[in-house]
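A single protein chain has been removed from this complex, and every other one stays in its place.
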Amino acid sequence: MTREITFSIAVNEAIAEEMRRDPTVVLLGEDVAEAGTPFKVLSGLVEEFGTDRVIDTPISEPGFMGIAVGAAMTGLRPIVDLMFGDFLYLVMDQLCNQAAKTHYMSGGKLTVPLVLRTNMGATRRSAAQHSQSLQALVAHIPGLKVAMPSSAYEAKGLMKTAIRDNNPVVIFEDKLMYNDKAEVPEEEFLIPFGEANIKRIGQDVTFVATSSMVQVAEEAAEKLSAEGISAEIVDPRTLVPLDEGTILESVRKTSRAIVIDEGHQSYGVTAELAARISEKAFYHLDAPVIRMGAMDVPVPFSPALEDLTVPTADGLVANARKICRGELVHAA
Amino acid sequence: MTREITFSIAVNEAIAEEMRRDPTVVLLGEDVAEAGTPFKVLSGLVEEFGTDRVIDTPISEPGFMGIAVGAAMTGLRPIVDLMFGDFLYLVMDQLCNQAAKTHYMSGGKLTVPLVLRTNMGATRRSAAQHSQSLQALVAHIPGLKVAMPSSAYEAKGLMKTAIRDNNPVVIFEDKLMYNDKAEVPEEEFLIPFGEANIKRIGQDVTFVATSSMVQVAEEAAEKLSAEGISAEIVDPRTLVPLDEGTILESVRKTSRAIVIDEGHQSYGVTAELAARISEKAFYHLDAPVIRMGAMDVPVPFSPALEDLTVPTADGLVANARKICRGELVHAA
Amino acid sequence: MSETRQHNTDDYIRMYKQMVRIRAFEDNANRLYLSAKMPGLTHMYSGQEAVAVGICEALTIEDKITSTHRGHGHCVAKGANFREMFCELLGKEEGYCRGKGGSMHIADQSNGNLGANAIVGGSMGIATGSALTAKRLGNGQVTVCFFGDGATAQGLWYEVMNMAALWKLPVIYACENNGYSEYTKTDEIAAGSLVARAEAFGIEAFQVDGQDVLAVNNLAQQLAERCRNGEGPFFIELNTYRYHGHHVGDINRDYYRSKDEEAEWKKLRDPITNFGKWLEDQKILSADELVALNEEIAADAEAAVTYALSAKYPEAHEVNMHVYADNSA
Partner (left out) sequence: MSETRQHNTDDYIRMYKQMVRIRAFEDNANRLYLSAKMPGLTHMYSGQEAVAVGICEALTIEDKITSTHRGHGHCVAKGANFREMFCELLGKEEGYCRGKGGSMHIADQSNGNLGANAIVGGSMGIATGSALTAKRLGNGQVTVCFFGDGATAQGLWYEVMNMAALWKLPVIYACENNGYSEYTKTDEIAAGSLVARAEAFGIEAFQVDGQDVLAVNNLAQQLAERCRNGEGPFFIELNTYRYHGHHVGDINRDYYRSKDEEAEWKKLRDPITNFGKWLEDQKILSADELVALNEEIAADAEAAVTYALSAKYPEAHEVNMHVYADNSA
């Protein structure tokens, strides 16, 4: 019960357990078999399940995404491995025009139970085409569910739920968290979709943070507590379905909110979170909801620039201070 | 000066004028030449400019989008015709990984002056894959500009600006407006990007509406005025760059806002508009900012269902009434 | 007709009937459009009947097909009923998709039709994935992927052909080359050879007269069998012709296709007329029987239309249903 494992092993365990349980689960992607992906997250699976179920594909993202949709419609439960979240653009048609809409368009007769696991996250010096956090794009498309695990524990529990879900689910793993450890029970567990997790209890301000931004929020909360500011951290865990209730409840209590997500800020996840809170907790808010997304710039390669583009604990501390001390923000 | 022309002719004129002015402007897409597109928007252009500049392509959206990017990098100014906005998913990689990022990734040395003209809008009984309004997806990607003309006047003025812009610009035309007429000057004019238009002046509530939702807003405003509620209508005209200033100024005056866009509501354009207003006009708001987007469902074919999915003037009237009469919204 | 009798009489009659049923369906759909009773647009399959019927008659009910924007023919050929089909075209609750899909998304999973698709080429991955399921589950099913000549311009096809070939999947790519992709002749948008494109991936490829239902059916039977024996994938190019415009609203089309060309195909190469003649020659059906059969089907179709016109629309609350499948099962 108290063992700690890495995020990477947690994902691996989740998939292995589900593949053992259900022979219709198959894995599909580039270098998923012997290589176990470039991040080595899937190491060992092909040895246990064989190349019939752990299937190396050519570099054909639209193609194997489409194949997964057809396989899902006819009796398999494919897990598609998309090596970088930036390649989502390549599979958007199969994901959003096909997978997301098939159940609805068929009047509920066809189902597409598949998982697209991919990643997000900058500051790896991987430049503009290997660093994007594109969760907002898929969260906008009805028919898709979207999960954002924030630690090894969520990585395991959400992955298992995703595999058993009868709908297309997109899971974004932050590549920078693969080696981060967390307590993960040995016993089987699942994390239901649409249930936010209150990661830290506080009174003065609510941080709604996704994925690795939960760590940023925790670091900021620690610092703030030294100054006597008590922050509550809510991790939605899934963007779709979104547990609006838990978020609103927290904000109604604290009267202040900062939302943090690593996607570009404009037209991104922070917009949805902030808009909902602002609308639905309107009469409780003591200050504007502050948004912290990544800068609206392609991710630069240079370390001197890249680190400036993502939300940081210091930035969060500064924002929290402002609104908790009653400084007027945008009061022009 | 007082002539009225259709939206469709306005687009055609804009393109023809710019092609006359600048020999590097070329048009690329499916059935753009003799057929002049299925909507007949481009009729006559091939006769004037020839098949070297009005180029019929195979049904290869990713391919001709990519070709346009390369052509733009090397001296042409391509206008890509994407027959339905729903096909955006197919060109996302070339648009968002390549076109949007090239200028930045090259440190400002390469430029990609291209226009992607496509459409949006439901209630044409075209079902889930021919009815989407996907402006939020591209608005989220830094490096792209996004225009949403709301009448023939804007259609012409924004198109001309787009063609002269040195960046990739995506223009969404509402297919239901092609036959709508508006006054469009005979003399040349351009509409600058990032300047919202105050379509109607009012005191009690601000409607921020995009594309055909401006018509919905106008209809609602008429009805409301009969009840003594005076609505101001702001048409941002471009989502990127966004004229935040004009929007905020209006809301600071009226103290109430409703934002309307035909994209899906969640994680959509209404989220960004509402979040910005809520954050930056916080101390001026008398009521929560209400969002009206399309329902979060794939667009159903059946007329009995499809019409339920989009924002309507009646819905807008009802919402405006509520917040203007001081009814508490989400006051739980 | 390329053939003397090989099947039993019932098979021949069913093939004929199915072709007539498709034609009758389309004639009614077109009338519904022209009389403004049908919401939206639709794409007529008339003229191409021998393709859908020749192929689907070589398949079992468990075998799968994927279809296109021009999908009514595939749907009928794979076993669908008129009533549910017309209800779907009219957006009614009793439609195959409860009115939510419409013409361009009609699907009939009860007969193995995984659905029409409004994205040209959009179902190529789906068909290939269905074949992956068949291979993985060892259920002996074959999947046929229907698509048009225009769809060969979609890169997706090359990606999935590559995987189908590498993994030896039981899928048949059936390209209905009707000479046009919307308002453009195929040669203006397709370089080289379609057959060679499939062969380049090591896929055995065939060309067949798509107006000859027996030729199509014979080839399809062989290839379905060979798929079941693990010899897939295959490619077939079927030469055919659409009688109507690209869609029902494409009426003035002289600028891209001559009236003479249309008349010639209809007169000389109509799959139904020619097969009817053959049935007469072979004494399988008399001229009178053919007429009777046509009339019976026409009456069926009209009855289905009447039914569908007065059938009810889905209730408003359905708008929110089926966005997500539930997980109780």
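Just a few scattered comments:
Lettered A, B and C in written order, each chain numbered from 1.
Going forward, contacts are C-beta pairs under 8 Å (C-beta built on N, C-alpha and C of every residue); 3 or more make two chains touch, one makes a residue touch a chain.
For clarity, every value in this text was computed on a predicted model and none was experimentally measured.
Among the residues B:V11, B:V32 or B:A71, only B:A71 touches the chain that is left out of the figure. Among C:C97, C:V171 or C:I189, only C:I189 touches the chain that is left out of the view. Check B:T6, B:T37, B:Q98 or B:S278 against the missing chain and you find that the one touching it is B:Q98. Where chain B meets the missing chain, the touching residues are 24, 26, 52-53, 55, 57-58, 60, 62-76, 78, 93-94, 97-98, 102-111, 113, 142-143, 145, 164-167.
Interface with the hidden chain, as seen from chain A, comprises residues 30-31, 34-35, 38, 56-60, 62-63, 86-87, 90, 124-130, 295-298, 300-305, 308-309. In the full complex, chain C contacts the hidden chain through residues 153-159, 161-162, 165-166, 188-193, 196-197, 199-203.
The working rule: only the chains that are shown with their structure count from here on.
Farthest chain from chain A (centres taken as the mean of C-alpha atoms): C.
One finds 37 Å separating the Cα centroids of chain B and chain C.
For the pair chain A and chain B, the distance between mean C-alpha positions equals 29 Å. Counting partner chains per residue, chain A shows two or more touched chains at residues 93, 97, 104-105, 142-143. Across the assembly, chain C contributes 97-101, 105, 117, 119, 122, 155, 323 as residues in contact with two or more other chains.
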